[in-house]
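Before I ask anything, here is the structure I am working with.
Every protein chain but one is kept in place in this view of the complex.
Up next is chain A:
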């Protein structure tokens, strides 16, 4: 009797110790995911839910590293401080071999989005970006495809110097803030991510109603979620699967609804050829 009891106790102690050590080891290696203004990254409640969801799926702690500029997130990748990151097209292309595509969001059944040229809704006569000569123009960020590359490329195509065409330009460092700049009348025009504008229409329809879409660009590959080149194959697979599975899971679906996305799909570098071409044309590559 006494011996049996002692054995049981020993077994219990061993199990407890092992599990504690195991968990401790996992907590020392969280998955670090960089979040950028490529999507609605300022919806903090949604992000917290998503983090919990991913932790549950991966059985590992997940850390979202939020930065307001692509440049800062790019710096973190350069320094090897991130495992994954949701970037805009421009940073992805600029980072080159440092990253590879993990997944692309599917938006309206396609992994693509557009650039919108928006003006205040009170401005009813503007038809193209060329009508905004001498106006105040808001760019999203210097590393934004839809918010910086596209409008400058348009001007370039029209043979206009983007540096002198507008009277004044400034960066808002996020698409939703660019929308707010136009809505408030601070800027008389802005180029923004179609996905953000569409999504914001659900979250803050009053704000969006103060802007008007003047022009829609050709489609571009949706901002990709990338993996650092140093990420292990296992982690890559695990995270990719977690994202792909979201659309098949009720909790995942709910999150996707909040993100205003259909799900995550596989992406290829060829999706971003159009952006690469524009960047070459503008001399950014």
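In the analysis below, contacts are C-beta pairs under 8 Å (C-beta built on N, C-alpha and C of every residue); 3 or more make two chains touch, one makes a residue touch a chain; residues count from 1.
To be clear about the criterion, contacts and distances are computed from a predicted model.
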item: Chain left out of the displayed complex - its UniProt protein name, from "histidine kinase", "Coenzyme F420-reducing hydrogenase delta subunit", "Hydantoinase subunit beta" or "ABC transporter permease"; value: "histidine kinase"
item: Omitted-chain contact residue, chosen from A:136, A:200, A:225 or A:243; value: A:136
item: Of A:56, A:184 or A:216, the residue in touch with the unshown chain; value: A:184
item: Absent-chain contact - pick from A:81, A:168 or A:245; value: A:168
item: For chain A, residues in touch with the removed chain; value: 136, 138, 167-168, 170-173, 177, 181, 184-187
